[in-house]
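With one protein chain withheld, the remaining protein chains of the complex are depicted in position.
Should a chain be cited, it is by its letter among A and B, assigned in written order, with residues numbered from 1 in that chain.
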Amino acid sequence: MIAQQDRKLALSYISVAYIAFLIGTLMGLLQVFIRNDKLDLPAWLDYYQILTAHGVLLALIYTTFFIFAFFITGMSKSLGTFGPKVRLWSWVGFWVTLLGTVMATVLIVIGEASVLYTFYAPLKANGWYYVGLALVIIGTWIASFALIGHYRVWRKNNKGQLSPLFAFMTITTIIMWLIACLGVVATVLFQYIPWAFGWTDTINVELSRSLFWFFGHPLVYFWLLPAYIAWYVIVPKILNVPVFSDSLARLAFVLFILFSIPVGFHHQLTEPGITNFWKFLQVVLTFMVIIPSLMTAFTMFANFEISGRKKGATGLFGWFKKLPWKDIRFTSIFIAMAFFIPGGAGGIINASFQLNEVVHNTLWVVGHFHITVGTPVAMTFMGLTFWLIPYLTGRKFTKSMKVLAFVQIITWSIGMLLMSTAQHVLGLLGAPRRTAYSGYNGHPSAMEWFDGILSSHVTMAVGGSILFVSAMILIYIVVMSMFLSPKALKVEDQVEFPMAESDKSHTPKWLENWWIWIGIAFVLIIIAYAIPLSSMIMHAPPGSEGFKTW
Amino acid sequence: MSKKNEHDGLDLRGTLISVLAVGIIIIVMWVAVYMMYVAR
Partner (left out) sequence: MHFHKFEKIWLVFGIISLIVFLSVVGITAFSHDHHPAGGMDTIDPEKVNETAPFDNPGVTQLDEDTYQVAIVAMAFGYTAPELKVPAGKEIIFKVTSTDVVHSFTIDDTKVNMMVVPGQITTRSYIFDKPGKYLILCNEYCGTGHHYMFTEIEVY
């Protein structure tokens, strides 16, 4: 078990994560019923306020706090107990991020920031909302540098050695995150905050959008990579096999540093202000970032097959039956991976230049991110939560909790299958996202969208309700393992942190030379962004005043 | 498992077929949306 003080740190992060999850999923439930026109809101509450809370609390806060809890635990386990400075700065990071979260949430609740989690200008929220979001980012930077400091101490004490795989992957994710945030920090600090507080009159809208998406795409990899860490490092241990290939795992991760950032224009394919050349160039770079995910898919199946064959499986697919299906730590993540197959395929479609016109801002996109971040990532985090909290609290993961965990995972899968399929189909038919109720005065086209069995409000609402029940079961499991489950006094009751052996003996040392990867990343960023961004600044139209249209 | 070439000698036929199935899913979904695009 890791040091008591490191455990306290991780548990604090997890607690915030699940408070955000609780509120966020409640908002999700309200959304499916408001969209269905089955719920009238009181005058002080608005659909878009609820949707802003859902996006911020789940996509930004739940993920970020959980990720840091996971990183802190794994880094303490793989590199050793935190020193006093690392611990201090991790706490500072925690409080700053929390402060930012609370500020942003309060402003959403009082109706001063119904601008959604993407806060596109010139919708103008209360300036403190942007300050809150900036603090969230700055807090994660502080916590990130604390972890980097911990890593550097280890490197100094272990000269010439490659770091453990978990630490390597954590540092990769953090480097990507630090670079990615430059975009959002630039726009929030230099554009939004001065404008929202009235120090400047207008804002360059297209520039703010581009800087946001400079951050927005790597943001999704900031969610995904921690899940990949679990897939690469934790799943093999549960399967009782070594890491499939240490060097290829590291290679896949550094490719994410290179290619997850210079691709943000794939979110802006249908908008003006960027020439087709630059849009297409970033589409090509987007396709590059698919390659490490193809490598990941192979590694995952290889883990399964090797593990099954070790247990005596024969034939082509005999290994499938030998997988540890009764172990929820495995089954949860397996289902998460399965959801990522259509999820990833949908992502390729979204990024395919003009095909984006079919899906852009339709419900398809909502379906898409619920089967990428909403399930593959979130369900991996759930699968980690089951043992991570007992590991940190020293409590048992009891039999009844294991049964409940199965119920939770199965219900989430069913709910998500219903809701996301409905959303995908509705989106292909043309139904828009981010809409309280898309009836358009009973326009026949709109009526047609919702006329199918799958493509109906009812399917979405049923799916959403099952999801909410599942979320509440998870909250119950979290509370039990935090405070109430019996203490694991006997060794055999203690919950382990499963971390697979990784054979580093064939891994080239240059993979851990960060300056190479950071250098290439910046070269690619400059190639992809320097010219289009400077032309947005030099050929800027008169800027926009702010509008409060809610 | 021989140490030199970590992976040789592993029977990964099931893996190959599985990933190829993933590939087919990707292609089918992509082509379907491409056809919708062309039809609009």
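The rule we apply is simple: contacts are C-beta pairs under 8 Å (C-beta built on N, C-alpha and C of every residue); 3 or more make two chains touch, one makes a residue touch a chain.
Since the model is a prediction, treat every value here as computed from it, not as a measurement.
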- Would you list the chains present here that the left-out chain is in contact with? A, B
- The one residue from A:L211, A:A302 or A:M401 touching the chain left out of view is A:A302
- Note on the structure: Checked against the full complex, the residue among A:V106, A:L178, A:A436 or A:M499 that touches the missing chain is A:A436
- Task: Sort through A:Q191, A:S352 or A:T372 and give me the one touching the missing partner chain.
- Result: A:S352
- For the chain left off this view, which of A:W95, A:Y120, A:F197 or A:W325 is in contact with it? A:Y120
- In the complete complex, which positions of chain A touch the hidden chain? 46, 48, 114, 116, 120-123, 204-206, 209, 245, 247-248, 251, 268-276, 279-280, 283-284, 287, 290-291, 294-295, 297-298, 302, 348, 352-358, 360-362, 430, 432-438, 440-441, 443, 445-446, 506-508, 539-545, 547, 549-550
- State which residues belonging to chain B touch the missing partner chain. 5-8, 10, 12-13, 15-16, 19-20, 23, 26-27, 30, 34, 37, 40
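Assume only the chains that are shown with their structure count from here on.
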- Message: Applying the document's contact rule, which stretches of chain A touch chain B when the two form their complex?
- Response: 245, 294, 297-298, 301-302, 304-306, 309, 316-320, 341-342, 344-346, 348-349, 352, 354-355, 357-359, 428, 503, 505-506
- Note on the structure: Contacts from chain B onto chain A in the complex sit at residues 3, 6-7, 10-15, 17-19, 22, 25-26, 29-30, 33-34, 36-37, 40
